[in-house]
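The complex appears here minus one protein chain, its other protein chains still in place.
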Amino acid sequence: MKETRLWILHLFSGFVIFFLLLWHILYMHYPVIMKGFNFGVSFPLMFSQVTARAKSAGFKIAYTLFLVFALYHGFYGLKNLLIETKWGRKAEILIVVLLSIIAIFLFIYGVFTTFKIGG
Amino acid sequence: MFKNRQGIKGWFYLRGANFERYLYTLHRITGFILVLYITVHIILMGSRAFSETAWRSVLSFIGITFEDSIYHINPVVHFFEYLLVIAILFHAFNGIRLILTELGFFIGRPRRPEYPYVSYSIARPRPLMIFLMIIMFFFAVIGIYEFFLIH
Partner (left out) sequence: MREIKFKVFRFDPQKDKKPYFKEYTIPVKEGMTVLDALIYIKENLDPTLSMRYSCRMGICGSCGMIINGKPELACHTQILELKSETIEVEPTQNLSVIKDLVPDLRPFFTKHRNIKPYIIRDDREEMEKPTREYKQTPEELLEFLQFSYCIKCGLCISLCPTCSAYDDFLGPFVLAQAYRYSADSRDSGFEERLKAIDKTHSITNCHFATGCSAACPKGVDPALAIQFLKKIAVAKSLGGFKKKVAEIAPAPPEKGPNKDKYPPAPKPTV
């Protein structure tokens, strides 16, 4: 049941990041409208804002979850896309290994960023 | 023997295709773009961990310049940001449709095929698809207001 389990995780991570991403988009990309609903800040990219929100535990947890699920979802999807090309079975292992390394690197880097700035 | 094979072109082969086929192709393209984007995004946004100057220089590199307590975004970058939001919204809402249908919801039950044949796996999830696309367009339209009309 290996491949099906990985795929279930792909679906589950997609379902989780649907909500996290909606929140992320509303916070980061729709600041003016969301300010009208008393949610978020007007200038989310100001360094003072970035450090301020990075200190709260909720943000840290949400960002770490977001990283895990988004990276898994994205890179599993990319793997599925790449193995459907003409490259064949031999390239498959190489693709999986390479993508895993990139994803793990990005995860470590992302967690480092989240926790470094949050103290 | 001649290999009568479309290759990767087959992903984009839409001659006489039904609407779900277009969604499949768009889902592929947006998904591919988003994976590339998230890679760059994590690396660039990681600059906040080093110093405020690093953060500011990275943001000015992608077209966001700071003044005292506000910042300005390059209009071209702003437009591409909007396209990115659209891509995310499409991928997210179409993805919800795929999760539901691929787990067997909203696609009905098998039945006796009677002529003229109707493909129920295409016809049944249509209301769900239209519902999700309407929500997507709602977010896209308020996005136009947010991105281009207030600033």
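Here are a few things to note about the model shown:
In order of appearance the chains are A and B, and numbering begins at 1 in each one.
As a convention for this text, a contact is a pair of C-beta atoms (placed from the backbone, for glycine too) under 8 Å apart; a residue touches a chain by one contact, two chains touch by 3 or more.
Keep in mind the model is a prediction, meaning the values are calculated, not measured.
Taking every chain of the complex into account, the chain not shown here touches A, B. Of the residues in subunit B, those that touch the hidden partner chain are 1-11, 13, 15-18, 20-21, 24-25, 27-28, 98, 101-104, 107-115, 117-122.
Within the entire complex, the positions of subunit A that touch the omitted partner chain are 1-8, 80, 83-86, 89, 92.
In the analysis below, only the chains that are shown with their structure count from here on.
The mean-CA centres of subunit A and subunit B are about 15 angstrom from one another, to the nearest whole unit.
Contact residues of subunit B toward subunit A in the complex are 7-8, 28, 31-32, 34-35, 38-39, 42-43, 45-46, 48-49, 52, 55-56, 59, 64, 66, 69-71, 81, 85, 88-89, 92, 95-96, 99, 102-103, 142-143, 145-146, 150. Those residues of subunit A whose C-beta lies close enough to touch subunit B in the complex are 11, 14-15, 18, 21-22, 25, 29-30, 32-33, 43, 45-47, 50-51, 54, 67, 70-71, 74-75, 77-78, 81, 85-86, 102, 106, 109-110, 112-113, 116-117.
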